[in-house]
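Next up is a structure, given as structure tokens.
The complex appears here minus one protein chain, its other protein chains still in place.
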Amino acid sequence: MARLNDSGRVEAFSDGVFAIAITLLILEVKVPSGPGIGRQLLHHWPSYAAYVVTFLIIGIMWANHHTVFSYVARVDRVLLFLNLLLLMVCSALPWAAGLVASYLDGADHGEAAIALAVYSGFMVAHALTFGALWWWLTRTGHLFDARVDVEAARGTRLRFALGSVVYPLLLGLSFVSAVLTLALHGLLAVYYGFNQLPVPLRDGAEEGDDEPVVL
Amino acid sequence: MARLNDSGRVEAFSDGVFAIAITLLILEVKVPSGPGIGRQLLHHWPSYAAYVVTFLIIGIMWANHHTVFSYVARVDRVLLFLNLLLLMVCSALPWAAGLVASYLDGADHGEAAIALAVYSGFMVAHALTFGALWWWLTRTGHLFDARVDVEAARGTRLRFALGSVVYPLLLGLSFVSAVLTLALHGLLAVYYGFNQLPVPLRDGAEEGDDEPVVL
Amino acid sequence: MARLNDSGRVEAFSDGVFAIAITLLILEVKVPSGPGIGRQLLHHWPSYAAYVVTFLIIGIMWANHHTVFSYVARVDRVLLFLNLLLLMVCSALPWAAGLVASYLDGADHGEAAIALAVYSGFMVAHALTFGALWWWLTRTGHLFDARVDVEAARGTRLRFALGSVVYPLLLGLSFVSAVLTLALHGLLAVYYGFNQLPVPLRDGAEEGDDEPVVL
Partner (left out) sequence: MARLNDSGRVEAFSDGVFAIAITLLILEVKVPSGPGIGRQLLHHWPSYAAYVVTFLIIGIMWANHHTVFSYVARVDRVLLFLNLLLLMVCSALPWAAGLVASYLDGADHGEAAIALAVYSGFMVAHALTFGALWWWLTRTGHLFDARVDVEAARGTRLRFALGSVVYPLLLGLSFVSAVLTLALHGLLAVYYGFNQLPVPLRDGAEEGDDEPVVL
């Protein structure tokens, strides 16, 4: 993996992967065929729920990824590798959504719980890779562009980590209620869409650039 | 979701989702196998019809989306969220086209009607999300670039809403004739491709920029 | 569909569709499973042949499309619509390749002939939509940028049409030999990759810009 001087192509490649993963989700929603369209449409509700929630989640992941990279001026090999791990997790979400679609119908509570636990596990993995990426960026700060207040950015690490604790909790909750767990994942995505930790900027950096960041 | 200062990346991401959704449509067209290629090819006509009509529809959706965003200079979190909902509807169209392909063959008129009603429901949902996006853009107008006559743009809201009434009508028509409903969706796409409400511009804004807009 | 002042976004959208269609081809190549991997791998040779030939064809289609659009400065609604039809044909090629993969194994010569005739029919459709697009561009020439010699470009229409005659011939040849027809489609793609009609330029247009064009 190359030391790329501009981060633009890495972000374009990542954007492509996010856009494809979010669009592939629909392939995990079964198309009814054969007699009984009405009954089949109703019966597939878990796949609609998994589609909607996972679509929101990938959309927010993209927005957060985009915000962070808008402050990245240089990409080194470690960042490229961590980014690849992050994309590997996101690209697998259509599979995780398919798993939820297969087992959420309540036929077996134990199996639905396992499906949601695996699904929640992907969110834990995303939080870990995103946290590792943020940790690497703030370690020396030399990959950021000049606007970022590196010292303050380093100070956000703990809040990042604390925010991520919610995902292991949801993993545990899967064994109490699979449906509730999926709903909370959706609500959490909407919440993080509207409330994010800001990337701390130096005094005097252009107003209006106070781009909020990620979880 | 971040307040992104330039709308370019949001549009690029959206363009990617449209391009992928339009290309995934072909996966819902069954490839014949086994003896009797001729008979099978004829028998799958509903999937060809669903492919052609939905391809045109997504193509026009993309063009309209592109036109509106060419006047957007700033993206806030609400716009980002409404755009994500709009993309969620568009990304589901391969599934809706697959549903039509499965049930339009006339074996059961009632089931074909339901399939077309669901398909029309997606067009209603698209009109609603697009309308909400247009409503948000014209509310204060501060997300538009300087060329747009915000007052006049706000005045187009009613015509937008009236134009969208056609989709619930087609939903109702599904129960009269599923084939006719699909054909009308196709004709409507071509019509809106060539006849769109213009985005009203300020006096003195560059000629030739009178980009028409959307439904 | 909007009158877009710059052709860049239309080309970016089209490039996306070509890139996705070419990559989706692999989904039509069956992955063996169950006992007898060796026998299965050999048995699927028609799908490999269809993959390789269609990959080359879409690649050349993209390159030709790209060359023509590099001379397009403005996009009107008719051009947008013709381009959408062209993309509709290209996006369907994974299906056509799947059809060839299903029937080329020689179990039934008549069915293989039909499969290749349908495949060739898509090439005829591509030549027709590309020809219509070229005809529209050269009609007035006002969509071209200043480098193009419109009068001379209009003169190439006949050579375009003559070059396209080869595809109906291959459609006919399908009924003589399906395998030979597929091989000739592949050879033709390579030939047109290296030998194309040039877009005629005005005297004094920059040297080295004598981009060859399409079939």
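So that you can tell them apart, the chains are marked A, B and C in the order they are listed, and the count of residues begins at 1 in each.
Simple rule for what comes next: contacts are C-beta pairs under 8 Å (C-beta built on N, C-alpha and C of every residue); 3 or more make two chains touch, one makes a residue touch a chain.
Quantities reported herein were computed from a predicted structural model and do not represent experimental measurements.
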Contact set (omitted chain vs shown chains) is A, C
Touch with the omitted chain, as defined above, among A:32, A:59, A:94 or A:163
A:94
Which positions on subunit C touch the chain that was left off?
12, 15-16, 18-20, 22-27, 29, 31-33, 35, 37-38, 41, 51-52, 55-56, 59-60, 62-64, 66-67, 70, 190, 193-194, 196, 208-209, 211-213
Going by the touch rule given at the top, which residues of subunit A touch the chain that is not shown?
1-5, 9, 12-13, 16-17, 20-21, 24, 27-28, 77, 80-81, 84, 87-88, 91-92, 94-95, 98-99, 101-103, 108, 111, 114-115, 118
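Just so it is clear, only the chains that are shown with their structure count from here on.
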Common contacts of subunit A and subunit B?
none
Roughly how far is subunit B from subunit C, going centre to centre by Cα mean, in whole Å?
27
Quick one: subunit A and subunit C, Cα centre-to-centre, how many Å?
37
Out of subunit A, which residues touch more than one other chain, so two or more?
none
